[in-house]
Structures are given as C-alpha cells and as structure tokens.
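Before we start, here is the structure in question, set down as structure tokens.
Every protein chain but one is kept in place in this view of the complex.
Letters A and B name the chains as they come in the text, with residue numbers starting at 1 for each one.
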Amino acid sequence: MDRMDRNVVVPGDLLSDDPKTAGEGTYVKDGKVFSLLYGMASSYKDKVRVIPLAGKYVPLPGDTVVGVVQDIVFSNWIININSPYEGLLHISELPRKIEMNEMSKYLRIGSTAMIRVKDVDSTMKVELTMNDRRLGILTRGRVAEISPTRVPRLIGKGGSMINMLKKELNCNIFVGQNGRIWVDGQDDDMDLALRTILIIEKEAHTTGLTDRIMDFLRVEKEARS
Amino acid sequence: MAEIRKDYLYHLVLKGERADGRRFDEYRDIVLETGLIRKADGSALVKLGKTQVMVGVKIQPGEPFSDTPNKGVIITNAELVPLASPSFEPGPPNEVGIELARVVDRGVRESGAIDLEALCITTGEKVWIIFIDVHILDDCGNLMDASSLGAIAALMTAKVPAAQYGLGEDYPLPVKDVPVATTAVEFGDAIIFDPDTDEESVADTKLTVITTADGSICGMQKSGPGSISQDAIHRIVDIACERAKEIREKFLEV
Partner (left out) sequence: MIGMDEKLSFFKDGVRLDGRRSDELRPIKIEVGVLARADGSCYMEMGDNRVIAAVYGPREVHPRHLQEVTRAIVRYRYNMASFSVEERKRPGPDRRSNEVSKVSREALEPVVLTSYFPKSVVDIFVEVLQADAGTRTAGINAASVALADAGIPMKSLISSCAAGKVDGEIVLDPMKIEDNLGEADVPIAMTPGGDITLLQMDGRLTKDELKRAVDLAKAGCRQIYEIQRKVLVDRYSHMEPEICDEAVAMAGEEI
C-alpha cells in the first residue's frame, strides 16, 4: 500500500488488493481497488483514495460558493456556480423580503454573490440560499478562478495557508468551494493576492509550499516598499 | 461576464494598465513555426500568447473564373472548430468565421502578395487554385492577427506542387508582398492592441488594419456593435503600421 502512497496514478491503476480499503476516487473490481481518476493516490485512515488533479465542481448541500447571476426567471435567479449545473436562488432565500418586480434591483445579470448550496436533488436541481449574515452580494473586490480540485490546498492544513495570506496581505479573502476566490483590499494587496493564489494553484501538490509562498510574499513586499 | 470583472478591467485601463501587465500597444509573445504539415503545400502554426492557429495552404490545378480566364484563384476558409473554445459550436462557419476568413483573404488579395497572373497554366482552362485554410486551435483572443500572420507565413513557405500534376518542377510560390494585420479594441478612452478574450468581450469596437511592406494600408475592418471616432481610427492606424513593421521584420523577413 505504501508503494502507491504519494504517487501520480491514472484511471485503471491498481491501488490495493483489499476491497475494504477503497476510498474516494477509486472503484472495486474482482476484489481489487483501482483508480477512477488521474490524480495523486494516498492512504488516509486505512483507506486508499485518489485526489484528482483536475475536474469540475459538483455542488453539495452546505457548500459555500461564489456565483454570478446569469438570468432572472420568474421568482428565481439563475446562478452560474462554475459547475456543469446551474443554481437556482429563489426570491424567498434572501435575508429580507423583496417583491418580484424588485429582483433586478437587488441582483442583476452579471452580479456576483456569495451563496450557500441549500439542496441538490437526484436530478441535479441545485437550490441556493443567501439567508445567512455571512452571505451576500459582492460589489467590490476581485474574483480569481482556480481549479476546484486545488481549493483544499489554497486553504491549507487547518486553514494555515489562507490565514497566512489574509494576514500577510491585509486582504479579506473568501474561498468558494467552486474554485472562485473573492479578494478585497488595497489595489496592490489584491494584485499580489491574486498572483499568489495562481502560484498556489499551479504548485498545489509540491512539498514545502507554505514556506515557499511565505518567502515569495516577503520578497514581493520588500520589492514594493 | 461578471460585472466585478468588467469593473476591474475598466479600473485597470484608467490606471493605464492591463490585466496581464502589457502596455496598451504591446503584443503578446509570438511563436511562428512553418512546415509542420507535410501534406500541405505550405503551413504555419502561430502562437500569439495562448492563442493557437494552424494555417494550411493547398495548391491544386483547377478552372479559372470565366471573367478572369488568365488568373489563378485564392480561396480562403476559416474553421472555428469547437475544440478551440467553449463558445464555438460544430457546424458550417457562422458569420464570425466567415468574416475572419474574408479579412484574412483581403490582406492577401489586396496587398498583391500573390501574382495571380503568374498562376495561369492555360488561359481559360487551367490555373493554380490556392486554398488557404485557417484552423483555429485555441481561442485566447485576437484570432484576426494570428490567422493573418499564419496565412502569409504559410504562403511564403509554400511550394507549387507542379511535378505531381505533370506541370514541370515544383517551385516556391512567388510572394511579392507581406501583408500584416494588427488589431486594436477601444474601451473607455483607451486603445488596446492585441486584445485577449476578456478585453474583446468588454470592448464594443474592434478595428483591424492590414498594412503592406511599404507601409500602405491594404485592408481594414471595424467590427463589434460600438462606434469609433475618426481620431481613434488614425491613432490606431499609426500604431498599427509600427507594430506590423516589427512583426514583419521579426518573423517574415526572407
């Protein structure tokens, strides 16, 4: 099993002879565990799993995402959530009551918002909500897009990476699980934040990344001052 | 496009900046490779930043048009294949693809780059037909300039396959001029050359200027639903001539 640990695998690679160890990103055939994805195989809590290197965001209830209004239909906003599936935000899912004829005053086509996935049914109908004080419309700041598969790395162990970025850059940073990152702060700080985020995306699976990013920020900030 | 992104691009322009750090009149890196397609009589792969375009030239004998019995024929086609962009759909060329092909064609034709009379084999019966096929591989903006550059580069390295048709020995296609297209978009008060896809989608107006080796203009195309001032046109033409000269000297000098 260790043999496969920290290895790049392709779909169909044999991972284990014990079907009980089949974790995420794997499948079992003839009592053996194989990879379902192109990714990094790793062992975690007696399971072998494969962390994908690419792929689309598939919404799950409870996810918080950054969405862009695509259309307004009857009492719903149709929201692009950077996924094969569009989200529906019903007029009743706002923190305050509004009328149907006011919908485009509140959120118009092209507006960006921080939204939570409320429910996803078996036909992939995605219901969204903004009924939470931590959610809302994003009018300032900038949005970066990275592969959703790199989101965990951007956040880091226990939030170590993202908290470091926020602190070093004096920026408000919100990481949507759909790979859209909202950054707000001073112009220069936002520029550097977005550049840093893209580096993290590119080097997501390299060791010592947090330290290298620290060094990078130090050098960049010195050059600036 | 999200408003937040549009606002950012406008905000940058006001500061005199672009998202990728280029100056307003600066092109992305250009990489040009010719002769990659052995089955074509001439070919060129153009990389303009991340935009990639393959142009193939095929030369075959055929009948002349009845009103120009002693002239060869140029036929230009562009395929915006769905491999190249999530917004391209399978099917015959739409108006965007046809416009692209026609502007590329205009540069080659109006510059007189190809001496059509030299392509006559038997007056009224047989002439060389030059097919210029533009195949878009990756649309990251400014297909017009990439395609035009690919077309002239492919023509300049093309061979007339005479031997294959029993018409003597193969010879290099004679190319007499080197048209280069340069494109700018206008948004806010800024004029931005070699736009990427984001810049193309926020700008209402795009102007392509094709210039010849002696610095004269041999083709233009305004596209997009917006308007443009005459002053802006002349400013674009001025810079277009400079950029075209640089591109010609760097990539197309024989």
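One rule holds in what follows: a contact is a pair of C-beta atoms (placed from the backbone, for glycine too) under 8 Å apart; a residue touches a chain by one contact, two chains touch by 3 or more.
All values derive from a computational prediction rather than experimental measurement.
Participant: Hey, which of B:C140, B:A153, B:I228 or B:L252 is the one touching the hidden chain?
Facilitator: Within the whole complex, the residue contacting the unshown chain is B:C140.
Participant: Decide which residue listed in A:L15, A:V33, A:V48 or A:V65 touches the omitted chain of the complex.
Facilitator: A:V65
Participant: Tell me, which residues in chain A touch the chain that this view leaves out?
Facilitator: Interface with the chain not displayed, on the chain A side: 6, 8-13, 25, 27, 29, 34, 36-40, 42, 44, 51-56, 58, 63-65, 84-86, 114, 116, 122-124, 134, 149, 151-153, 155-159, 162, 172, 174-177, 203-207, 209.
Participant: Go through chain B and note every residue touching the omitted chain.
Facilitator: So the residues of chain B touching the missing chain come out as 36-40, 43, 50, 52, 54, 56-58, 60, 77, 79, 81-86, 90, 92-93, 131, 133, 135, 137-140.
Just so it is clear, only the chains that are shown with their structure count from here on.
Participant: Give, as an integer number of Å, the spacing between the C-alpha centres of chain B and chain A.
Facilitator: Roughly 39 Å separates the two chain centres.
Participant: Please give the residue numbers of chain A that touch chain B in the complex, ascending.
Facilitator: 68, 110-112, 138-139, 141-143
Participant: So in the complex, the part of chain B that touches chain A is made up of which residues?
Facilitator: Interface residues on the chain B side: 1-6, 8.
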